[in-house]
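One protein chain omitted, others in place.
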Amino acid sequence: MVFLIQQTMLYAVPLMIVALAGVCAERSGVINLALEGIMIFGAFMGVVFVRMFQNAGWTQDQGQLIMIISLFLTGICGIAFSMLLAFSAINLRADQTIGGTALNMLAPAIVMFFIYMIIQQNTMGMASGGAAGWFMIKPQTFGYEKGHSWGPIIDLFINKVYLTTYICIIIFVLVSIFLYKTKTGLRLRSCGENPQAADSLGINVHKMRYLGVGLSGFLAGVGGFTFSMTTANMTSNGDVAGYGFLALAVMIFGNWTPLNIAFGSMLFGLFKCIAATYATLDINGDGVYMLNELGISPYVYRMFPYFITLVVLAFTSKSSRVPKAEGIPYDKGQR
Amino acid sequence: MSEYVIEMNHIRKEFPGIVANDDITLQLKKGEIHALLGENGAGKSTLMSVLFGLYQPEAGEIKKDGKVVKINNPNDATALGIGMVHQHFKLIEVFTVLDNIILGAETTGAMGFLKKKEAREKVIALSEKYGLKVDVDAKVEDITVGMQQRVEILKMLYRDNDILIFDEPTAVLTPQEIDELMEIMRGFAKEGKSILFITHKLNEIMAVSDRVTVLRKGKYVGTVNTKDTNKQELSNMMVGRPVQLEIHKKPATPGETVLKVEGLTVPSKIHKNNAVNNVSFEVHAGEILCIAGIDGNGQTELVYGITGLEKATSGKITLLGEDISNASIRKRALTGMSHIPEDRHKHGLVLGYTLEQNLVLQKYKEPQFQNHGFIKFDEVRKYANRLIEEFDVRSGQGPITVARSMSGGNQQKAIIARELDRDEPLLVAVQPTRGLDVGAIEYIHSKIVEERDQGHAVLLVSLELEEVMGLSDRILVMYEGEIVGEVDPKKTTPEELGLYMSGAKRQGREAE
Partner (left out) sequence: MPRLEPGSGKIKWYRSDGAVAVYSALISILIGMAVGAVIVVVVGLLKSNISTTGIWEGVRLVFLGVFSTGRSGSQLSFGFNAVNMGNMLFRAVPLIMTGLSVAVAFKTGLFNIGAAGQYLMGTMGTLSVGLWLGWAGVPTFIAWICAFLAGVILGGLWGAIPGLFKAFLNINEVITCIMTNWIAANLVTWWFDSHEMFKNSAEGGKIGYVIPLKNVGVVTPKMFMDVLFKGSQANGGFWIAVIIAIAMWIMMTKTTFGYELRACGANRHAAKYAGINDKKNIILSMAIAGCLAAAGASLYYLSGNTEFYWSTYQKLPAEGFNGIPVALLAANHPIGVIFSGIFMSMLNISGIQLKYLTAYNEYISDIIIAVIVYLSAFSMLFKTVLSKKIKKGTGGNVNDEPTPAQVAATPAEQNAQEEKEIIQNTNDFEEDILEDYKQLFDQNAEIAEAESEEGGQK
């Protein structure tokens, strides 16, 4: 059970961070289809930073510190990359869907180009060691022996987890407070609903949208790093397995509100987790791998999250609340 | 101290290819109600946008209390005490009334956290002081249009503005609500606030304003004292030639029933109630039946239900004796219905198509224009040229002009040409003159009357009281999705209509 929850969190955390990234952009009125691309770029830059620290002589004992610094730097890179979208969507009033698609094509191209130029391979990992060894919180982190257990409850929180889970919770709280309790949040949301009104009240719509896309870029970059660390052993190969798009679906499923998104990403995390681990999943601990014995093709499990998304969309389409001005370029002249 | 709180001197504002404001001067005294009069497209909105900092003028200066000021954005305008109630409300529908009022002028504590409690007290105090009743915690999408306007006024008061601009504020109000608004405006003026009142309705100007500035086609015509002028003179100034204020038509000779609607009910997309609730009426050949009412009382949905754009949940529609309740849109059209839609950009035209393609929008499937699914382009061109000639639709490149690049008046004429040429027994016309100038309005009115005189039935939906009174042979008033009264335009008054429109009066209740 502990294993299942922890595994689910591994998949749910990046989804949730990236879905929240989507909320920041879309609430300001910009469709961020480029989440996937920013994640890909973030995952790559994350690996680059980690390698940099490793090459600079930092050691495994400083793993958590390396991770936090790299995570932050990756977020900055995410902002830089997302500015390409912001520029075309906000300044040039271009079609946001096409702009996002361009970034989704650009990210893997650039990443693959540079990975080849750097190491002449198609996958780049850490300079040495693995993600679990360097970044996972485990008994050794606290000076205990390997294999130490604090009992299921405490294990759940601090044994074999990544710090990113807690960072994700902090992000969730911060984004919620920002959107609903602060002046800037109120203004940002108004730009996604009725930019003409916001403008007439002296709110700088372009600035707010840049802020929204920038936040979105930061979080998506962080999400890409998290994805790479927790599910891909800190490697980058120009692909995040459609996670950015899945995050978009989670965002829609969560009706653009942080709380629903948290719930939605847990659900999708669970499906993802089942798809990845069904063969070795022992749900009630009796040594029987139930899902495996059902004899259903693994591809069915893999299809499941996407399939569920379609079904959920079909059922929630009527009640959903899209930010009204989303996807519509704002032209000052057009009051 | 200058006599004027605001002076706009020799303002010039150009847009690529056109001059929106050409040497316009407007001077506003302290404590006066100053009307700005002009047709649709005269440049009133542009001028106000300049004052409000939304546009920068190419030439001219703005003075506040005699000192030249530069207004770069709405923040500057607010800082100078200028506030504006826009014609199309600038409200965020999913926000509460309170959030809408404080947006852009928030009081915050540490770290930018909102302090809503103080704001709330201030809003409630203001609302009580001026008798502007609002529900601060309701979402804007749930409140009435009248209350939305009060929210807009509170927004200005919350910012302590003392120069208040009202842009066409009466379009969405009943005659009674208009009176209330004017009372509120007089109250503001008495307090020393200065009011700019933008309108194209002469009655309101005569009723409330102290002075009038008239614009025509982007140019300044003059400023007069209201008490020294009259409606005819103002209308001449506005249009530049004598205007026929009355619509001339022969008495109607109603024939047999063309359209019969029984118990029609159409659900609403916005709220849970029905937008149209159990409505029944008949339209006869050779009469203009007008549906009057305040915007949003189900007129749009009624037309959608009749034309098939929206599915009705119950009720029966009979056109020329044929039951079309469940027929497709095209079937209804072919049975004998033409339709001038409310929104010419949304429904009336495919803006990306050329004029000729738009002119066959209802006819492209007829054998005249296609052969086994292939369009006969020369036939389309011939037909388009004929309609362009007959209805005098003007455009840059004739039939191959892209509809988007045509002026609003000519776009509307193209729609009217297309629909009237179909020569169907029933014409459904929804706000056919919205946003057009006087010349185009006169033309369209004459065409509608002509249609009636040919023995066709006309169902007209209009929000303009003058149009309703002048054009129709019979009036039905809609309120909250129901028909609350039927009146004869020759025997009723705007005040009586207003009572029906606001739901204060209704016929037939006693009979039930």
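Note that the chains take the letters A and B in the order they are written out, and that residue 1 is the start of every chain.
Methods note: a contact is a pair of C-beta atoms (placed from the backbone, for glycine too) under 8 Å apart; a residue touches a chain by one contact, two chains touch by 3 or more.
Given the structure is predicted, the values throughout are model-derived calculations rather than measurements.
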{"item": "Option touching the unshown chain, where B:Met406, B:Val468, B:Ile483 or B:Met501 are the choices", "value": "B:Met406"}
{"item": "Sole residue of B:Pro57, B:Pro254 or B:Pro341 that reaches the chain not shown, by the stated touch rule", "value": "B:Pro341"}
{"item": "Given B:Phe166, B:Tyr443, B:Tyr479 or B:Tyr500, the one touching the chain that is not displayed", "value": "B:Tyr443"}
{"item": "Residue of B:Met206, B:Val224 or B:Val350 touching the missing chain in the full complex", "value": "B:Val350"}
{"item": "Interface residues of chain A (partner: the chain not displayed)", "value": "31, 33, 84, 88, 92-95, 97-99, 101-103, 105-106, 108-110, 112-113, 116-117, 239, 241-242, 245, 248-249, 252, 297, 299-300, 302-303, 306-307, 309-310, 313-314, 317-318, 320, 322, 324-329, 331, 333-334"}
{"item": "Sites on chain B contacted by the missing partner chain, in the whole complex", "value": "15-20, 22, 40-41, 43, 45-46, 217-219, 269, 307, 309, 328-331, 333, 339, 341, 345-353, 357, 361-362, 364-365, 370, 373-375, 381, 385, 388, 392, 394-401, 404-411, 413, 435, 437-440, 442-443"}
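Keep this in mind: only the chains that are shown with their structure count from here on.
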{"item": "Distance between chain centroids, defined by C-alpha means - chain A, chain B (Å)", "value": "46"}
{"item": "Contacting residues of chain A [partner chain B, same complex]", "value": "181-184, 186-187, 189-190, 193-194, 196-203, 321, 324, 332-333, 335"}
{"item": "Touching residues on chain B, where the partner in the complex is chain A", "value": "49, 52, 54-55, 73-75, 77-78, 84, 86, 89-95, 99, 102-106, 108, 111-114, 155"}
